[in-house]
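Only one protein chain is missing from this complex, and each of the others stays in its spot.
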Amino acid sequence: LKGIPEYRLARKSHRPEGSVICIGDTEIGGKELLMIAGPCAVETEEQLFAIAQKVSDLGIKFLRGGAYKPRTSPYKFQGLQEPGLKLLSNVSKEFNLNIVTEVMDISLLDVVYPHTDIIQIGARNMKNYHLLRALGETDKPILLKRGMDATIEEWLLAAEYILLGGNEQVILCERGIRTFDNSNRNTLDLAGVALVKQLTHLPVIVDPSQATGNRNLIEATSLASIAVGGDGLMIEVHNNPEDALSDGPQSMYLKQFERMLPSLQNMATASNRIIDLKTAIQPVQVQEIH
Amino acid sequence: LKGIPEYRLARKSHRPEGSVICIGDTEIGGKELLMIAGPCAVETEEQLFAIAQKVSDLGIKFLRGGAYKPRTSPYKFQGLQEPGLKLLSNVSKEFNLNIVTEVMDISLLDVVYPHTDIIQIGARNMKNYHLLRALGETDKPILLKRGMDATIEEWLLAAEYILLGGNEQVILCERGIRTFDNSNRNTLDLAGVALVKQLTHLPVIVDPSQATGNRNLIEATSLASIAVGGDGLMIEVHNNPEDALSDGPQSMYLKQFERMLPSLQNMATASNRIIDLKTAIQPVQVQEIH
Amino acid sequence: LKGIPEYRLARKSHRPEGSVICIGDTEIGGKELLMIAGPCAVETEEQLFAIAQKVSDLGIKFLRGGAYKPRTSPYKFQGLQEPGLKLLSNVSKEFNLNIVTEVMDISLLDVVYPHTDIIQIGARNMKNYHLLRALGETDKPILLKRGMDATIEEWLLAAEYILLGGNEQVILCERGIRTFDNSNRNTLDLAGVALVKQLTHLPVIVDPSQATGNRNLIEATSLASIAVGGDGLMIEVHNNPEDALSDGPQSMYLKQFERMLPSLQNMATASNRIIDLKTAIQPVQVQEIH
Partner (left out) sequence: LKGIPEYRLARKSHRPEGSVICIGDTEIGGKELLMIAGPCAVETEEQLFAIAQKVSDLGIKFLRGGAYKPRTSPYKFQGLQEPGLKLLSNVSKEFNLNIVTEVMDISLLDVVYPHTDIIQIGARNMKNYHLLRALGETDKPILLKRGMDATIEEWLLAAEYILLGGNEQVILCERGIRTFDNSNRNTLDLAGVALVKQLTHLPVIVDPSQATGNRNLIEATSLASIAVGGDGLMIEVHNNPEDALSDGPQSMYLKQFERMLPSLQNMATASNRIIDLKTAIQPVQVQEIH
């Protein structure tokens, strides 16, 4: 980042104490880590309720789930769309969960708005400046994923588009960048998280599921995400990953996710943070699940 | 591209003879090369008319110019917007030029539609699937730029979204990908052009201006683009690059552009193609212009 | 990593319990984390002794320092060479430190051998297969840095060259890969560390200094490196970074390094690891040192 950065409102010096975004009793960017879990996509009522039940039982307060899915191929499952949104609202009420779901296009903003608590902007849309401007005029928090080809400065300038419109509730989300090495699905840029935390006052969370594409790497990378100073995690879980309509290999088994939580809590403590699961998590007896 | 590609309508075998898209008397994908020139952005009436006059005098039949500009920074010039579209329509009538301009968002499709002959989709929007679907329902040709982080297969799948909607008039445009080396603005992938020409029946043109970011590399890379089998070129020219509101360093001087045309025509002939400039271009006496 | 990997000796299943490499009373790959600190290059006797004194006082048992430096430009400082090696041996005796220094070429192997305890192979030499074969015939531990353009599989195959020669003492070192984003010097691939730990039995350490190029990011990335499961750290420190002949901006101040150690120890404990500094480190009173 040579010279003076072009972002002003997103800059650390604009709010040196850091931004805190409140949803219910969760203070995102505060001491508590934002924990979001759920399926890549809403698939069926049965699937969503099974996952939401477990997530809620574990004390997680934010459920992710895509109703509209950006897919590389037009022949792949594109999401349940409006019926998916309704299912999200239903589980939100049923289990008292906050919803995080994606808006893919300005034309869908009004449709999605009533059904979500955090508006997710996917990596492919980080440079969709018309959409970013429209988000600047909403009053809901925005989860702004980093583009696969975005530099740190471009990411902060994307946030600046939203901030400039008057919406100060921007949460950044690192989810891996595209590099020559496809040993993992993307290359998780945790040093980038350390850097962006120094450059901005906005909260920064990490999505290790998209980054690695591999459920067996989620625990190690989640621990590292907390240790590096990330303000939270967004993790894909599924009641039946083998039959998931998208992103199965990176979706954790519900048991596997549960088993991981105590070590994340332990890491949060070591990092002077908190994972508030309300209910105490009992260490699950370890058995191998592939 | 392992296994069977997921694109079907975009696949070479779907139309082995190749697609030809007709605009006026230009057959894009035929023997004639598509030549598009113009400024990055429409800035003023004076600027646009000066450039259009020259482009038209040279026999070029397609004028590019952005009225809506996707800019990394919200503080940079964002385009003249609707007044810019009107200027494009005016020069189109005045000089009998076909217009190529960008649609950044579905919400702008109806606004831009009457003012353009080819709808340009920028690199940042190649994975904007809602927009691609909407383009499938228009009846105008689409210029689909390759995303900076898009593989060849992802690019063809983006075309597939449009084709699947019923619009068969898709022109692909290589404009450089993002790599570790920023000696040039992007890395022009001409071997990718050779590959994609074997995989698809769609015409493929090249934008060396965006790829190199350097007006002094346009001639060499344009020659190579023709030699590799590209079906045309889109080149940024400006009557006053030093004062351009965007992309000045990659905009050719009008004289420089004129001086280059005979060598491009020569290369077209050697490649069994034609650059139809209607009027004969006289080799310009060479003098150094930086 | 598709299909069956080509490495056999480096493979996890070859030694599922993991490799432990013993140097003195340090068990690399065991519960204790390998801690290496020192300057990028040996510059003067005064410099090396000042750094070694501090490193030794802190209880660090491994000193790094390049006597031969691979430099992009032939006009830059190339290292003190043989006199540098002698200085390393001197401080080794004086402070009872193990030495880690680089061999750039087979022809230097005999020269460097008596002066080092771990033979470092730089990123540029990871694919120097003649050198790797020669290392297979030595009896000293090898620190094999990942190439800037190396996939995980290529890195393990480089280790395989050494193992195949009979030298089982290979320590892998992640130091960042080259990507489009140069916000940091390289892109530290900690998810790659998590993956490679699952694929191999060899110890894997992290060099956050080379990866970030920024001393202010070393603490956060070191914590993350421990959390992700890394087996140690190699960190550049300097008694006077402003005047360093190479890599000044990424070299930590000695005070800054000292101040960081308690948090690393805390993180090690949280990760069920140990940083053995022999002497108790007293938390340094925090004052800003830019």
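Each chain gets a letter, A, B and C, in the order it is written, and its residues are counted from 1.
Please note the rule applied: contacts are C-beta pairs under 8 Å (C-beta built on N, C-alpha and C of every residue); 3 or more make two chains touch, one makes a residue touch a chain.
What you see is a predicted model, and the numbers here were worked out from it, not measured in a lab.
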Among B:79, B:122, B:141 or B:208, contact with the omitted chain is made only by B:208
Of C:115, C:145 or C:178, the residue touching the omitted chain is C:178
Sole touch to the unshown chain from B:172, B:226 or B:275: residue B:226
Note that subunit C touches the chain not displayed via residues 6-7, 70-75, 104-108, 124-125, 127-131, 133, 147-149, 154, 157, 160-161, 164, 178
Missing-chain contacts on subunit B, rising order, are 1, 149-153, 176-177, 179-184, 187-192, 194-195, 197-198, 208, 211-212, 214, 216-217, 220-221, 223-229, 266-267, 269-271
The missing chain sits against subunit A at residues 178-180, 182
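One rule holds for everything that comes next: only the chains that are shown with their structure count from here on.
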Subunit A to subunit B, mean C-alpha position gap in Å, rounds to 36
Taking each chain's centre as the mean of its CA atoms, subunit A sits from subunit C at a distance in Å of 33
Taking each chain's mean CA coordinate, subunit B and subunit C are separated, in whole Å, by 48
Among subunit B residues, those touching two or more other chains are 178
